[in-house]
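Complex shown without one protein chain; remaining protein chains in place.
Should a chain be cited, it is by its letter among A and B, assigned in written order, with residues numbered from 1 in that chain.
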Amino acid sequence: MKLAYYPGCTLKTTAKNFDSSTVAVAKVMGVELVEPSRWNCCGTVHALVKDDVMHYLAPIRNLVRVEEMNAEGTVEDKQVVTQCAMCYNTLKRANTVANADPEKMGKIRDIMEKEPEYSGSVDVVHFLEMLKKEGWEKVAGFVKKPLEGLKVVPYYGCLLLRPREFGIDDPDSPSIMEDLLRSLGAEIVDIPFKAKCCGAYHTVYSKEVTADLSHRILEQALEAGADIVSTACPLCQYNLGDRQKTIAEIFRDFEPIPVVYYTQLMALAFGLEEEATGLDQNYPDPRPVLEEKGLV
Amino acid sequence: MSTGKSGLYYTYGSENRLFKEKVEELSGENIDLCFQCGACSSGCPLTTEMDLLPSTVIRYAQLGIDEVLESKTIWLCSTCFNCEVRCPRGIDIANVMEALRQMVLRTKYDKVSLDDLTPEELRELPQVALVSTFRKLTA
Partner (left out) sequence: MDEKEFNMVTIYVMGKKHRVPDDLTIMKAMEYAGHQFRRGAGCRGGFCGACATIFRKKGSYKLQGALACQKIVEDGMYIAQIPFSPAEKKAYDMDELRPNANTFLEYYPEIARCLSCNTCTKACPQDIKVMDYVQAALRGDVEETAKLSFDCLSCGLCAVRCPAEIVPYNVGQLARRLYKKYVVGPTDHVLKRVEEVDAGTFDDGIDELKGLEKNPLQDRYEKREKRL
């Protein structure tokens, strides 16, 4: 099965391990993820003000690319799969507006001029939704090395579940990542802050705010006895993972805890090599904990 | 009556009707629905740093008090939509926050300056962080 795949700029640069693990895991499951031949940054975050037109150009252009892929026959399926939760939210919301607001779509079309018209046929889907549709038993069927004894906190972040209309699961009690992790054989550690904001873009100019928020989330994980935290968004990964350097500076007695993308855990469970799992690119290094559990 | 950053808007008395209308127009939300239950504030992860609670910001907007544009709160919002999920009246408070931010940004005000970012930071930060920061906080 071939599906159109939108990686987003971060997955091509600072989050290459997310991209490589996603493509590898999809391949094992018989899904070939095909990127459009040219795509642009989705221009996250979604434009919330009602009179905005400019900020729709970037996501709608990408949806046009997917329609072009359908028209050329490169990919037949009308879905586009994304991983980065922020790209997912931006593309999905832009798609909804494009379909619901013909007047705005008219303005967007005018400005885009030389682009083919967007007919609104594309369906924006998150990788986890795709996995759910395939079925958890099917995913479990590909597992060669179950993640036995690994206590994982499924961290959702914000944009995967909210706003309610666009979330992939119930924002009050989500279970999609738990289901996935269970199918890999891991043990779930539930924390109250599993869907609480990590501080998002405040990491750029008020990193203390992000450090504080991420610290609260990680403290809960540590207190609950977790070994590792799994994320679904490169910004959450950065704030919970790489920012631990800043957290350690502010909170002197902070113990580091590794943070990985859920696809990296999938790649590990599917028995894939280092090139696919990309575990060497994570900070803090998850390999000591994984080695301890006999998983690496 | 000071007009703070919304200097472009006409003021009379302590209620700035045009300000309130502009907020409703930009956000697309009917802020009169808010009955101050505080569910949004209790779910907001950033309240410890804020000067006004999210529900207070809505109250100010309802009363047309445009000084709310000078608060720290509107810039601390991380658009996590926790408030939207919790609101019993279906108001998207994050939308209102964005409308307030846009009203300030559209007066050629940059909350974050690219010039302040150090090369070390720029080398490390993921694209998504920079793209979203500039999207939300620069004019």
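The working rule: a contact is a pair of C-beta atoms (placed from the backbone, for glycine too) under 8 Å apart; a residue touches a chain by one contact, two chains touch by 3 or more.
Since we're looking at a predicted model, the values are computed, not measured.
Among the displayed chains, contact with the absent chain in the complete complex occurs for A, B. The chain that is not drawn here is touched, among residues A:Met1, A:Met54 or A:Ala224, by A:Met54. The set of subunit B residues touching the chain not shown comprises 114, 117, 119, 122-125, 127, 130-131, 133-135, 138.
Seen from subunit A, the chain kept out of the figure touches residues 9, 12-14, 38-41, 43, 54-55, 57-58, 61, 111-114.
Here, only the chains that are shown with their structure count from here on.
Centre-to-centre spacing of subunit A and subunit B amounts to 26 Å, using the average Cα coordinate of each chain. Within the complex formed with subunit A, the subunit B residues making contact are 25-28, 45-46, 48-49, 76, 78-82, 84-85, 92, 94-95, 98-99, 102, 112, 116-117, 121, 124-133, 135-137.
Per the touch definition, subunit A reaches subunit B in the complex via residues 8-10, 13-15, 41, 43-45, 48-51, 55, 84, 86-87, 158-159, 162-164, 171-172, 196-197, 199-205, 209, 212-213, 234-235, 238, 242.
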